[in-house]
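Yeah, one chain of the complex is gone here, protein chain that is, but the others are all in their spots.
Naming follows writing order (A, B and C), and every chain is counted from residue 1.
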Amino acid sequence: MSSIIGNKLKISLFGESHGEAAGIVIDGLPPGIELNLEYIDEHMKRRAPGQSVLSTPRREEDKYSIVSGYFQGKTTGTPLCALIYNENINSKDYNEIKSKIRPGHGDYTGFIKYKGFNDFRGGGHFSGRLTAPLTFAGAIAMQILQSKKIYIVSRIKSIKDISDDDGINLHENEINRLTKMNFPVLSSDKLKLMQEKISEAKENNNSVGGVIETYIVNVPAGYGGPFFDSVESKLSHMIFSIPAVKGIEFGAGFDITKLTGNNANDEFIITNNKITTTTNNNGGILGGITNGMPIVFRTAIKPTSSIGISQHTVDLHEMKETEINVAGRHDPCIVPRVIPAINGAAALVILDLILERDGELWI
Amino acid sequence: MSSIIGNKLKISLFGESHGEAAGIVIDGLPPGIELNLEYIDEHMKRRAPGQSVLSTPRREEDKYSIVSGYFQGKTTGTPLCALIYNENINSKDYNEIKSKIRPGHGDYTGFIKYKGFNDFRGGGHFSGRLTAPLTFAGAIAMQILQSKKIYIVSRIKSIKDISDDDGINLHENEINRLTKMNFPVLSSDKLKLMQEKISEAKENNNSVGGVIETYIVNVPAGYGGPFFDSVESKLSHMIFSIPAVKGIEFGAGFDITKLTGNNANDEFIITNNKITTTTNNNGGILGGITNGMPIVFRTAIKPTSSIGISQHTVDLHEMKETEINVAGRHDPCIVPRVIPAINGAAALVILDLILERDGELWI
Amino acid sequence: MSSIIGNKLKISLFGESHGEAAGIVIDGLPPGIELNLEYIDEHMKRRAPGQSVLSTPRREEDKYSIVSGYFQGKTTGTPLCALIYNENINSKDYNEIKSKIRPGHGDYTGFIKYKGFNDFRGGGHFSGRLTAPLTFAGAIAMQILQSKKIYIVSRIKSIKDISDDDGINLHENEINRLTKMNFPVLSSDKLKLMQEKISEAKENNNSVGGVIETYIVNVPAGYGGPFFDSVESKLSHMIFSIPAVKGIEFGAGFDITKLTGNNANDEFIITNNKITTTTNNNGGILGGITNGMPIVFRTAIKPTSSIGISQHTVDLHEMKETEINVAGRHDPCIVPRVIPAINGAAALVILDLILERDGELWI
Partner (left out) sequence: MSSIIGNKLKISLFGESHGEAAGIVIDGLPPGIELNLEYIDEHMKRRAPGQSVLSTPRREEDKYSIVSGYFQGKTTGTPLCALIYNENINSKDYNEIKSKIRPGHGDYTGFIKYKGFNDFRGGGHFSGRLTAPLTFAGAIAMQILQSKKIYIVSRIKSIKDISDDDGINLHENEINRLTKMNFPVLSSDKLKLMQEKISEAKENNNSVGGVIETYIVNVPAGYGGPFFDSVESKLSHMIFSIPAVKGIEFGAGFDITKLTGNNANDEFIITNNKITTTTNNNGGILGGITNGMPIVFRTAIKPTSSIGISQHTVDLHEMKETEINVAGRHDPCIVPRVIPAINGAAALVILDLILERDGELWI
């Protein structure tokens, strides 16, 4: 697996935060797909830094360059490689971390795994920057799924202790509305409160996290499998690849453990000659396989690890304890920028599951 | 992946609840491992039904038969296949479900995926019965890990709304004590309350779920990887393969989203010339890679789907709504029996990660 | 890959020559296939020992037992596991090889790889016996392909220095005729000469090898891929898995190196509104992808390594040179018995390629 994932649709991720480029090879795209570059740009822009006063002032356009697998405006069916060259890099901000490991980051574990040879600048290969090519690939997957009326939408369910209202309505209009919001929250009151929490953290040189709720709508019943091909297995594998994720739950998730069986089970009914369920505590997945209901999952995003507050740590070279203050341009809350990565990552999984079962005859 | 998972240590799962056998092929075991059959039996017994008045009266011994890869009491290094023949099967209990799909189960989704050809009896390939061979393979992995002082232990963190005390202590003694308990809970008061919840559910022909907390102790720093090889990705992929799992979280999990960055980050210190962290909110994993602290995760187990209460459902053949009462011998709470499956599944992932990085020179 | 291979259709091979059983898990079979057990038996019988005076007197029926994935006479779509229990085993014949490594066999390399723990009896996991479950799985693949008019047929192209006539004719009649022959040779004169060579080798306690030529007919154009998915890559990977294979060539093979470009290239023409080629020097594969012409390849099978002639070797325990005479019941020529394994193995590759591209919508 390594930095490669997928069965029929494979992606191979590469790059470092402060190296020459981050990029991705997408292998297994159907041929003849006319890429909607504007649509892709929209997703890239949502993920890019510097979009709001609440995010890092590091402003990058995240312009991608497609170097293969794309001919006369369409996918060729051969591997598509895209690069995002790194610009606006200020390496000297990171000089300190060469030896001081930043709490919450992969500095220490990367040092051990790569025996000190990994590019430590800005987190190197561990950087959230790698979600840019992932978002690029995910946007292509989303475009293909949408042509089959499969939509993916996320909202911010909570920031710190502020939660959005219950009850998302999944009409195409609302999906589109949320998709276009940089800070997608249903309740405008809660949205304001959440942003206040972030501003407060920013002022304090601190950070906050939150929970993202994602819906995948119109996946027909029958995709996935029991055991290692379960939709939960595939989605969780992919979602935990995104930096800062510490939990995932499907349907009612951890709360389902507080129900009794008769309330937890989703009863079956027939609606318009189609089998559906009255509730969706299982999040659209039964026995690891889609049941036609929306796939619903929530992802826990930890507070940004880089903070402007002094913290206890270790200097690896001198092997002694010290203090670190992670100066630099960081987001007080990464949650809004993670959304396009989660949507795209989920799209890659779903498209892979569909292509794997139905093959290219599906397109 | 399908019913096969793993990189260097692969398992291939097969079988049905009411077919001739369930089984597993384990490919990539190091040669020369003297299997501790008593140890394996203990794990199998914990998973087996009929161990307590609180579980299903379906009593199976889950005796396994090793048919390959095992010679003169030791692993050969070639694929080890073990079968667990099905006995004590009462197929007529399940006749009704041939057409009536059971809420909460994979009956409907399996019917769609396999076009009606799957063995529907007792859930067929979807059955929790398949966790028997998984537990078998997992016990072997646990035995190998223990020879390197890596221990895996779980406790019941909650049943319905009753939670165990905080603060597990990970001395080898406590690990051994919890490992031997069929119902591993720290607080004897809470244990009693939890069991009352289960008894109550049983009396009502209903069911309850809970949360299992798992610790993997003494894994050195440096295993796993950023992105698709992250320890969270690998463990979650495997754990969601176990029926009834609806959520997983690492370290502080969803609660980490309620902390500010300075409290969420685990600060580094030096203890006995070794780098550790003061807290373990990241659950032993940073940047997808182990940091030497205990790997901690919690798994949400939904209430047993099979209940003796009438529920609304659909008859697939007549394509009309109807009622179902899932008679039969079922557990009012599956949580205690899931523990050996989770422990074993986690062991398979960790052993695979170690063998993949260090190869056979590790042994 | 290990003892597992395939993408959409995976097989997992296990077992030892003198252990309890050899077997296979087939994962990814489409559901609802009514297995033609007679057809499978025919293939198993062709591979089984003791079918002719020219083969080993070790007489085994190779009866398989399907323990999962098969319900009411049809595949369920879940993993199908079949076991072939070992009978009629005479382990004492092999006692000598515990320390004396047999020339031409995997005794020495297996000893090194498995550190002396592998089951050495009869070659253990290295035994040609493992081609029995492979042939079983392959026969199922052949049955499925035949339902789409894709046929696989092989003939003995040569035994030692005796070659069959050129010019196979691929009408269904001839395919059926060759498929039913235990010793499929076009020319009856050559057939006789070949059998004489084998008899002669038998009398001398020696052995001979030969070349098998295989045709896969009616695979449509468009399967496979450039580079690592090339049909040649996939087929060669699989065919070299079969013991005793030392070479493979496609189309004109090594002889194409003696032609000039204008004679080597297969010119395109239109026949019945379909694009075909005038010659088939590329063996039905261009750029790694099928072109609709018959896929043709030849496989070199070395002389049976077990011979009743004294040979120089090493005693591993005493680490000194010695002599060995591999007594026992062996084939003077393994070629005829390898054919069903090659046909079946090729069928597994082709079916995997088709299912991978077209998915289950193909069936």
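Rule of thumb we're sticking to: a residue touches a chain if its C-beta (ideal position, glycine included) is under 8 Å from a C-beta of that chain, and two chains touch if they have at least 3 such contacts.
If you're wondering where the values come from, they're calculated on a predicted model, not measured in any experiment.
Undergrad: If I consider the whole complex, including the chain that's not displayed, which of A:G15, A:G261 or A:P294 touches that chain?
TA: Looking across A:G15, A:G261 or A:P294, the contact with the absent chain belongs to A:G15.
Undergrad: Touching the missing chain, which residues of subunit C?
TA: Looking at subunit C, the ones touching the missing chain are residues 1-5, 7, 13, 101, 103-110, 112-113, 123, 125-126, 130, 158, 160-161, 201, 204, 206-211, 221-230, 232-234, 236-238, 240-241, 243, 245-254, 256-262, 264-270, 273, 275, 277-278, 281-283, 285-291, 300-307, 309, 311-314, 319-321.
Undergrad: Even though one chain is hidden, which residues of subunit A still touch it in the full complex?
TA: Within subunit A, the residues that touch the unshown chain are 2-4, 10, 12-16, 19-23, 25, 27-28, 31-32, 65-71, 74-81, 83, 113-119, 124-125.
Undergrad: Against the chain that's been left off, what residues of subunit B make contact? List them.
TA: Where subunit B meets the chain not shown: residues 7-8, 78, 226, 355-362.
In this section, only the chains that are shown with their structure count from here on.
Undergrad: From the mean C-alpha coordinate of subunit A to that of subunit C, what's the distance rounded to whole Å?
TA: Whole-Å distance between the two chain centres: 46.
Undergrad: Could you state the distance in Å from the CA-based centre of subunit B to that of subunit C?
TA: Each chain reduced to its C-alpha mean, subunit B and subunit C end up 39 Å apart.
Undergrad: Measuring centre to centre with CA averages, how many angstrom lie between subunit A and subunit B?
TA: 27
Undergrad: Would you please write down the residue numbers of subunit C that are in contact with two or more other chains?
TA: 78
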